[in-house]
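Every protein chain of the complex appears in place save one, which is left out.
First chain written, first letter: the chains are A, B, C and D, and each begins at residue 1.
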C-alpha cells in the first residue's frame, strides 16, 4: 500500500495518534475505488435496529441478510462497511479481509421515543472482530447528551489505546432549543461537527445542513459576520471550517430517501464544498442491487473529482 | 458427537465466535431427540419468580422441586433446561452431565409492576455451574430498555469470552407505543427479533406473532410492500427473515396456557414457517408428568419434520 | 464434628456449592443445642439500626452492649449470632471461636421512610471477621427491589466464591400491590421465599404467614387448587414447598413482640409445618437475660422435636 | 510511647482491627495535653467549605491561612487536626510530624441547599498525606442517607485495610420526620450515634443533645422506660450507652458559636456524662489566637478530669 500525497496530508492532521491508529486510518483511505483520493464512501447498515427490519429491508428483501451488505460494499468498491455487532459477526470471517469494517457501538430503536441510544457493542468486540474502528452517535442538545458524551469519552480513549479510529455521528436533537427543523440548521450542524472534533473523533458524520439558523446568539453572529450560507456548497465549506478548518474528515449523509437526481446534486454540492465523502445507507440498500451499484458508481465519481 | 450437515450449516452462521462457544452451540444442537436436526426444544422454568410459586406449580405440585424439571427435560429428550440460579444449583451436580443448562440472568416478579427485570445471575455463575449458555430478557419499548441493553451488552461480551452462548428473550413491552395487544403484533415481534440478533444473541426467543400491526411507519411499509402476514406460517417466515434471513436460531413460546390441539397447531405452523424450535414452560410443567411427556413427544415429532 | 444423617441430607441439597461453603453450612448446623438436628435457632440484633437504640435496648439496658448478645447466644446454645459490622467488630476476637456469626450487609433505619436499605457491610469484611456467612434483606414489591436484587446478586456470587453462606431476609413490602396487611399474606410470603431461593440463598428468612391472600391472580389459583392455608401448620408446609420443596432451609421470625404463650404456639406450629427453625431477636433481647434464656430453652425444645 | 491503662482499655474495645489501625488510634490517644487520659480534643476546620470563607475566617483573618490551624492545634496541645484535602496539603510536610491529622472526605457547601455532601477526598489521599484517619459526614434521615452510607461503607472498609481510623460525623437531618429542632433531639442524637457505631466508626461525632424527643415510637419508649433526659449529663450518658455501652469513642461539638461561659458549662456536662471529648472549630478559630489558646486550655482541663 503506497500512500498518496493526499492521504499523507490527511494523516498529518492526526499527529497525536499512535501508529496503529494511523495505520487503520490509512487503510481506510487506501481502500476501494476512492483509494488515495482522500475521499471516503462508507455503507452503514444499522437502520434495522433504528427503524425496524421491515421498514429497512422489505423494499429489497435480499438486504435482510447481513452478507448482502458486505458483498455490496465490496463489489461497489466502497471504503468501509459499518454495522452493529450482530450483523458484523455474520460475515467477519468470510469478508473481513476484503473490506474495512466499523463496529457501531450504540443504537436507538423506534419502539420508544427516548432521545438516547443503547450501548450495543464495545471496543473489545471491535478488536475481536478485526474492525478498523468504532462508530458512536451523540445527540447534542438532548437531555442525555452529557451522559452520552461521558460514555463516548471512555470509548474514544479505549479505542485510541487499541489502535482503532473513532467515527462520531453528531446529530443534534432534543432538549429545549431544537425542533425537528433545527436539527439540520446550518449553525446547529456546524456546532455538532465542532463538538465531535473536540471530543477526539477521527471522522465526523453530519447531515447536509439547510440554510435555516436556530440558536439566537449564533444567528446574530452569522448576520454580523456575513457568513455565506446561501448555497449547500457554502454551507459545506462552513461545516468543514467548524471541523478544525478541515483538519478532521467530515462525512455527510444523503438525507431522507429521495430520487437519484436530488441525491447526485446533493453529493455534487457536498464535494464542491470540500466534504470528505459520504456515509449512505437507506438510499442504497433499499434499492435493488444493480440499481444501488449504479448509484454508488456515480457517487464515487462525484467524490473522485477534485473539490 | 458426529455433527450432522444441518448442524454444520447452522454453525457456519456463527463464524465470528470462538471454538468454545461454537462447541457449546454444537453440544446443544446435538442433544436429545432433536439432536442433529437443527431444531431445538428447551424447557424454561423461571415462572416461579415471574408469577409466584403457587401460580406456577400448584397445578402439578411435584414441580415445586427443581429436580423434577431436570428429570422431565432429560426424560423427554429435550435440548436443554433453562432456569435461574437457585434452581440450577439444586441439580447441577446430579444432572449436570445429562442435559445442557442455560442460566437465566434476569427476572421480573409480579409483586411490582415495573417494566424491568432484576439481575439474578452472572456469567461467572453460569461457568461455575457448567452451563452451556446464559439467558437474558429485554423489553424493547420499555423506559428501561436502553439500560437493559447496556447491561446485556456487557453480559454478551463476557459470555462470548467465556465460551458461552447467549439466548435473548426479546419481549417488546411498555413505553409510549405498546399496548398489551401490540406485544405480539407481527411488526413488533419481527422488530424484537432483529434487535436481539443485532445485539449478538446466538438464539432468540420470541412469542408467536399475531396478524396485528402496531407501529404506524411500519404498517405503511407492510401494506406497500404487500408483506404476507395472513397466516402464522407466513408470519413465522417473516420473523426468521428479520433474524438475519435465518442466520440466527429463533425459538418460539407456546403462548399462554392453552389446550393441546391449539398448542400442536401452533407448533406445526411455526415449524412450517421455518422456526428453529420452541421454548415451552407452563404448557408443560403445569400438566402431570406423563401428560407432559406425551405432549413433548408430539412437539418433538412436529419439529422433527423437515420445514 | 461428626455430621448426623439429618445434616448430611440437608447438605446434599446444596450440591453446587464449594467445599468451604458447605463446611460453613455444616458448622452452623452442628452448633449449639440443636446441633445435628437439622434445625437452627439464630439470634439477630440489628434492631438498634432499624428502630433506634432506645426502642431496641431500653427495656433491657444490658443489651446496649454488643458483648451481651454474643454471650446470650453462646449461653443459650444457639446456632449463630447475626449483626451488623460495628457490633460484630466489638466481639469478633473475644467470642469468635465460640459461636458462628453472620454479618448483616444491609439495614434500613427509621429516621426516614424510604422502602430501601443502606449497604452497611461487605463480603470482604465478613471474611475479615471470621463470619460463616452474610445476611441481606430484600423488599420484593418495593420500587427499589430490582436494585436491591442486583446488588444481592453480586454479593451472593462474591460470598460463594469466598466460601460463605448467604441468608436472605425476604420481606415483601411497598410498591403498588402491598398494603401493610399483605406483607404477611401467605401467597406473598411464599412468593418471597421462592424469590430468595431462586437468587441462590442458602437460608431464607420469612415472617410467619397469615391466612390472608393478596395478589388477585394468585388468589384464584389458591382457590382452584384448593391449597389448604387454614392453619399455620399448613401455611408453613406451603412456604417450605415454595422453597424448592424443602431443599432450602427456611427460618421464621417470631413476629412482633408478644407474650410467651403466643410465641411458643407459633413456634410449635412452625415446627409442625416443617420449618427449619427460627431467627428471633426482639422477643429475646428485650427481656431480662434469665427470662430470655428460659424462653430460648423452650424454643430449642420445640425445634428439637421431629417435625 | 508508653500506653496508659485508660488507653489500653479503650483499645481493647477495638479488638477486630488490625495492628496498623490500632496503632493509629493509640497515636491519637497519646497525643497532646490529654495524652493517656482516654479523652480527645480535635480541631476541625472545614467551615470554609461548608459556610464560605468570610463567614468562617473574617472574624480572625489569620485563620484564612491553613498553617494557622496546624500551629494552633500543635500549640494548644490538641489530639489532632481535621480538615479537607487542600488545607492539609498546605502543611502536611511542615507540620505532619507534630500532630496527627484526619482527612475529611466529604463536605457540603452553602451555595445550594441539597441535603447531601460532595466527596472531597479519598482514603488513598489520606495515606499519601500521612493522616492517621479519615472523617466522613452522614445525614441519617435525609433522602440521600442510604447513598451516603453505601459510600461510607466502602470508605470504612478501605480505610481499615489501609490501617486508618474512621471518624463519622453523624448528623441526622432532612427527610420526612426531622425539622431543624429535631436534629438535636436526644432520641435522634442517640440514634445517629448508634448508626455510626454499627457502620464501623472508631470515633463518632455528634452534637450535644437537647431534651427534645422527636420520633413518636421512640418517645413512647423513653416515657415507658423512664429514661432520664432531664440534664445534659444524663443525656450524654444516654448517648454513650447508644454507642455500644461506651465501647466506642464519642466526641461532641460545642454547638453554635456562643459565649465562653456556656461553652465551658456544656463541656463540663459532657465530661460529667462520660463523653470521650470534643471536636470544636468555630468556637475556637473565630477567636483571636491567644483567646482561643486560653479557651482550649480550659476545655483541656475539663476533659482532664475523671468523668
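The criterion applied here is as follows: a residue touches a chain if its C-beta (ideal position, glycine included) is under 8 Å from a C-beta of that chain, and two chains touch if they have at least 3 such contacts.
If you're wondering where the values come from, they're calculated on a predicted model, not measured in any experiment.
Within the entire complex, contacts from the absent chain reach the displayed chains A, D. In the complete complex, the hidden chain is touched by one of A:68, A:81, A:191 or A:252, namely A:191. Contact with the undisplayed chain is limited, among D:66, D:140 or D:172, to D:66. Contact residues of chain A toward the unshown chain are 13-17, 140-143, 145-147, 149-150, 153-154, 156-157, 160, 172, 175-178, 187-188, 190-195, 197-201, 215, 217-218, 221-222, 225, 227, 238, 241-242, 244-245, 247-248.
Residues 46, 48-49, 51-55, 58-59, 61, 64-66, 84-94, 107, 109-114, 116-122, 124-125, 128-129 of chain D touch the missing chain (whole complex, contact as defined above).
FYI, only the chains that are shown with their structure count from here on.
Shared contact partners of chain A and chain C comprise B.
Averaging Cα atoms per chain gives one point for each, and the point farthest from that of chain C is the centre of A. Note on chain placement: the centre of chain C and the centre of chain D lie 35 Å apart, centres being C-alpha means. Taking each chain's centre as the mean of its C-alpha atoms, chain B lies 57 Å from chain D. Contacts with at least two other chains are made by no residue of chain D. With chains as nodes and touching pairs as edges, the resulting graph is an open line.
The chain pairs satisfying the stated touch condition come to A-B, B-C, C-D.
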